[in-house]
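For reference, the structure I am asking about is given below.
All protein chains but one are shown in place.
Going in written order, the chains are labelled A, B and C, and every chain counts its residues from 1.
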Amino acid sequence: MPEQEQITAQAGDVAMLVGTDRRRQIIRLTPGQVLQTHRGMLAHSDLIGLPWGSRVVSHLSASFLLLPPSIHDLVLHLQRTTQIVYPKEAGYLLLKMDIGPGTQVLEAGTGSGGLTLMLAHAVQPHGRVYSYEQRADIQRLAQKNLEKAGLQDVVEFKLRDIAAGFDEQNVPALFLDLPSPWDYLPQAQAALAGGGHFGAILPTTNQVEQLLAELERHDFGMLEVEEIMLRPYKAVPARLRPMDRMIAHTGYLIFARKIIPDCSSVVKTARAGQAD
Amino acid sequence: MPEQEQITAQAGDVAMLVGTDRRRQIIRLTPGQVLQTHRGMLAHSDLIGLPWGSRVVSHLSASFLLLPPSIHDLVLHLQRTTQIVYPKEAGYLLLKMDIGPGTQVLEAGTGSGGLTLMLAHAVQPHGRVYSYEQRADIQRLAQKNLEKAGLQDVVEFKLRDIAAGFDEQNVPALFLDLPSPWDYLPQAQAALAGGGHFGAILPTTNQVEQLLAELERHDFGMLEVEEIMLRPYKAVPARLRPMDRMIAHTGYLIFARKIIPDCSSVVKTARAGQAD
Amino acid sequence: MPEQEQITAQAGDVAMLVGTDRRRQIIRLTPGQVLQTHRGMLAHSDLIGLPWGSRVVSHLSASFLLLPPSIHDLVLHLQRTTQIVYPKEAGYLLLKMDIGPGTQVLEAGTGSGGLTLMLAHAVQPHGRVYSYEQRADIQRLAQKNLEKAGLQDVVEFKLRDIAAGFDEQNVPALFLDLPSPWDYLPQAQAALAGGGHFGAILPTTNQVEQLLAELERHDFGMLEVEEIMLRPYKAVPARLRPMDRMIAHTGYLIFARKIIPDCSSVVKTARAGQAD
Partner (left out) sequence: MPEQEQITAQAGDVAMLVGTDRRRQIIRLTPGQVLQTHRGMLAHSDLIGLPWGSRVVSHLSASFLLLPPSIHDLVLHLQRTTQIVYPKEAGYLLLKMDIGPGTQVLEAGTGSGGLTLMLAHAVQPHGRVYSYEQRADIQRLAQKNLEKAGLQDVVEFKLRDIAAGFDEQNVPALFLDLPSPWDYLPQAQAALAGGGHFGAILPTTNQVEQLLAELERHDFGMLEVEEIMLRPYKAVPARLRPMDRMIAHTGYLIFARKIIPDCSSVVKTARAGQAD
């Protein structure tokens, strides 16, 4: 966390430059390099040594803010070839699935690594993200995105089909970001700890219905379906109003918990009855 | 996180019992104690040793699931005398304000400790939450809630008016959950690091307008106002539909970042121009 | 419309009394009768002759407003045994389905008559609502509700199963408020004019999917699915904010238009080509 240990931007730091039009560019500060913006150039060496939060101007006199990017900024600006899970959903599922510092979490597929990044950020430094992906090119993109954020050591990337099952067992949380998660429920059951958290995100209602039906058949309980909607406002004090347009849909979140199918665990607490 | 290290519920663990009607009760497993539910009793000692995720039945033959509660469960079921920040907002602001393992974060007021709990969960074990509150009775309630979750050591509780300023300096994130946050912006500026994250939650549009106006006057930049809405569904595969009613409003989230007011930091990157 | 022709409430008028807690009671002003409220009594003869918009007080000194009820008020306060279509959806579908003064419109089932009332209000005096229902008791309730509003002459109530088809042909608009509207699409096709408007409301996504699939198979075009959400605010100028809770779901609206299946009407406009 650069902003906690130091007051000024240093060579090697990841920095974000924000124009007055709110356009953001994220760079690694490197002496000798020059940032090209649509409103002029900024020399990295002029930025190095400045306090975070400074206003700087380009050679065309356009004003920029020099800021450390948040994990939210990094996710929205990572390089992607696939649809990503957005912070509005990710923040919620982290709490819902009890993912925090030290958690071991399974994810499939990796995709461009948006959710991987937020999982890694949440469980670092002692937790671990096991992230499965079938396509090598997509996995490489995710790896690059994690490296840019300096979180690559928290993630174990695996390149293979999850139909053969996961390597891990007894994990407390598992998230499937796949078109047909119902195909992998036995594998998910085998990997999850008893009471462990299952999560998925799906764009269509047909998929949600199918997943719910299969979850019921595979010893999952406490099924929940939720949507998170983010409504942005124009932050002008004298003319406060919602933005004209918003993202109306990214996906339905589905949550469930692994139930122990063994009937022998259905213990009637007889002594409680005796105490009556 | 008990579910990561062990497969069965142990004496001393925090456990959640969920009825078929989804009612939840959270207890600390203590040999000799008996849980009273509206559908019969369960002896703690009958639960100890069972695998997490087991189905158990009360002496009245009602079925319950034995689960480790998530941080989400703990927040929704903590004892409260004040309105709390909900997980849907908290999860989002953690990412937006870059709060993760190791972060130092300031909070005022503490209230019943709902947000405090989620902040502590996110920054543990090496981060720290500095939480200010003026009322001793409310602070004590929050402390009890943090203790139940075993997170009290991550929080430094402070009992005083923040009008006199915060003890901390150079913190990367500060959240105000107060009726008039605009009264404390100089104090927030003094505590925040350059580029640091300011956050607040307010129920009325009038308050949002006033805060935005004052943020602009106090060297804050990148003002944002957002609402997070959660739409729950009935998770029935053959009859999927949104719930009839939902929580329509908890509060508007306001975000900003501390800008360095010193004009000397507005450096025109001349060398960039020369390199042109 | 009593409020247009007269300034004061007259015997025989439908009147609404609204308490300071916004509770509404709708009565027909009848000399000699007394309105019982939970905050005291009001004699009808004391109300007769008063200007609409007057404040009156009960014998217990509680204040009430004397108002002519709107069609919106009538719908929300009609006697019901079934789920009704709400004004937020009805107002939209009237415009979408081009229902206005003079329109002939088909409806099935009648239910408690909420939508029937709004259709009748919109097409009066020269239009006509043909409303089908299978259950005599429900039809009688709807008839009573229409009579209270004085709109019974605009509606032709029919008591029978629509599986046998509708009596009408060439109608411009037809609305199905039934659990399985897909069962009646041939009947709907037979009743609708070419290009005519088909509408339905359904609570679950499974039903919407099934209806869409069947509409495609039955020569309907321009399929649309929409949800209308109403977000109410606390109308307090110094503390403006959304209500804490809202109705999150009443139903999905499905719209389509009847396409002429006869292929002979697919005329390539050759002369246009020649004019090129």
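Quick note on the criterion: contacts are C-beta pairs under 8 Å (C-beta built on N, C-alpha and C of every residue); 3 or more make two chains touch, one makes a residue touch a chain.
Predicted model, so just to flag it, every value in this text is computed and none were measured.
> Missing chain touches which shown chains?
A, B, C
> One chain is left out of this view; which of C:Ala90, C:Ala108, C:Val129 or C:Leu174 touches it in the full complex?
With C:Ala90, C:Ala108, C:Val129 or C:Leu174 as choices, the missing chain is touched by C:Ala90.
> Given that one chain is not shown, which residue among C:His38, C:Arg140, C:Arg160 or C:Arg231 touches it?
Checking each option in C:His38, C:Arg140, C:Arg160 or C:Arg231, the one touching the absent chain turns out to be C:Arg231.
> Suppose we count only contacts with the excluded chain; which residues of chain C make the list?
The missing chain touches chain C at positions 1, 3-4, 7, 18, 22, 34-35, 40-43, 45-47, 50-59, 61, 63, 65-68, 70-72, 75, 87-88, 90-98, 100-104, 118, 121-125, 170-172, 193-197, 205, 208-210, 212-213, 216, 221-238, 240, 252, 254, 257-260, 262, 265-273, 275-276.
> Spell out the interface residues on chain A facing the chain that's missing from view.
Residues of chain A in contact with the hidden chain: 203-206, 231-232, 238-249.
> Applying the definition given at the start, please give the residues of chain B touching the unseen chain.
205-206, 208-209
The rule is short, and it goes like this: only the chains that are shown with their structure count from here on.
> Going by C-alpha centroids, which chain is farthest from chain B? Tell me that one.
Greatest centre separation from chain B goes to chain C.
> Taking the mean of the CA coordinates per chain, how far is chain A from chain B in Å?
That pair's centroid distance is 18 Å.
> Show the residues in chain B shared as contacts by 2 or more other chains, in ascending order.
205, 231-232, 238, 240
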